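And now, subunit A:
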Amino acid sequence: MRTDNLIPMIGVVTEIRQDTPDIKTFRVEKPEGGKCFEHMPGQCAMLSIPGVGEAMFSITSSPTVKDYQEFSIKKCGCLTEWLHAMEPGQQIMIRGPFGKHFPVEDALKGKDLLFIAGGVGLAPLHSVINYVLDNRDDYGKVDIVYGSRSKDDLLDIDEIQSSWMDPANRMDVHLTIDRPQEGWDGHVAFVPTYVEELGFDPNKTVLVCGPPIMIKFVLQALTKLGFQKEQVYTTMELRMKCGLGKCGRCNIGDKYVCKDGPVFRFDELDELPSEY
Partner candidate 1 sequence: MKKLSLNSLNQWLEGIAGERRVIAPIEAADQVNYGVWTPDSKIRLDALRTVKSAKDAFFPQVENMMNFRAEGKNLSVEMIDPKAEDFVILGVKACDARSFDILDRVFLSDPYDPFYAARREHATVVTLACGRPDENCFCVNFGIDPADPKGDATMWIVDDTLYLRANTEKGEALVKDLEDADDAAVKAQQAKTREVAEKLPFARLNLKGFDGDHLMEKFNDPHWAELSRACLGCGTCTFVCPTCQCYDIRDFDTGHGVQRYRCWDSCMYSDFTLMAHGTNRPTQVERFRQRFMHKLIYFPSNNEGMYSCVGCGRCLAKCPQNLNIVKVIKALGGDEA
Partner candidate 2 sequence: MSVNTEWKPKIVAFCCNWCSYAGADLAGSSRLSYPADVKIIRIPCSCRLNPLFILRAFQRGADGVILCGCHPGDCHYSTGNYYARRRMTLLFSMLSYLGIDSRRTRVEWVSAAEGPKFAATMNDFAKTITELGENVKLGDLRCKEN
């Protein structure tokens, strides 16, 4: 039984990358080096700056990375503004991991996987994708559909191009942006439309993450293609404080997103009030 869940540990931000105009990726290590804790893909951690606040972020890096954890964070509030203003070498407080992870070791194993992400929604899936990549033989065919508002808003584009799109890795990556843009010769469409266009085999297991409106339409598209809700996983974002399922604010129905989520299968969500 752990008792230190409320007390954070000190983490050092060792590297900061500007991914898109409003998203930065932060690499966090222990002051003496090494990962702050072990985690599984889809789990989250609480990052805080004393005096500013604490918030839950999904861990972007794969558990297979041994030395550090990474967080891709979009600037949208007080704490994230502070984080974005940070310099490498600064310390922050970190506690975790929290929540349920994607079932990479059971339900997903051996399956054909379809990842669908929009905008910063790639962050939690990033961890799974790299985990799958590092255990490539455990899984079947992998497709990734990723879209954003513009080409400048595509997260991790360098890694996508150099690693995910590397034929050696046997993954099909389908990129799209919302509107035509100079310098973009790839696909232009909203993610749900593109998913429908691509017409995937409904035997795949789907992991989807993005803005609520995107998820809604992706689900419709998948249903059209013959997917069942039991095949689709997503991850949720709500206001959280304790991370332990006690403080009450991420309570939806009889679930606590921080403890029972953030990863849910869509048939599970159907049994919950639509308060997310």
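The set was built so that all candidates are chains of the complex that A comes from, given by their letters.
Methods note: a contact is a pair of C-beta atoms (placed from the backbone, for glycine too) under 8 Å apart; a residue touches a chain by one contact, two chains touch by 3 or more; residues count from 1.
Note that the structure is predicted; figures quoted are calculated from it, not measured.
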| item | value |
| --- | --- |
| Candidate from this complex that touches subunit A, chosen among 1 or 2 | 1 |
| Candidate 1-touching residues of subunit A, taken from the complex the two chains share | 1-3, 5-10, 48, 50-54, 76-78, 80, 87, 89-93, 238-239, 241-242, 244, 246-251, 253-254, 271, 273, 275-276 |
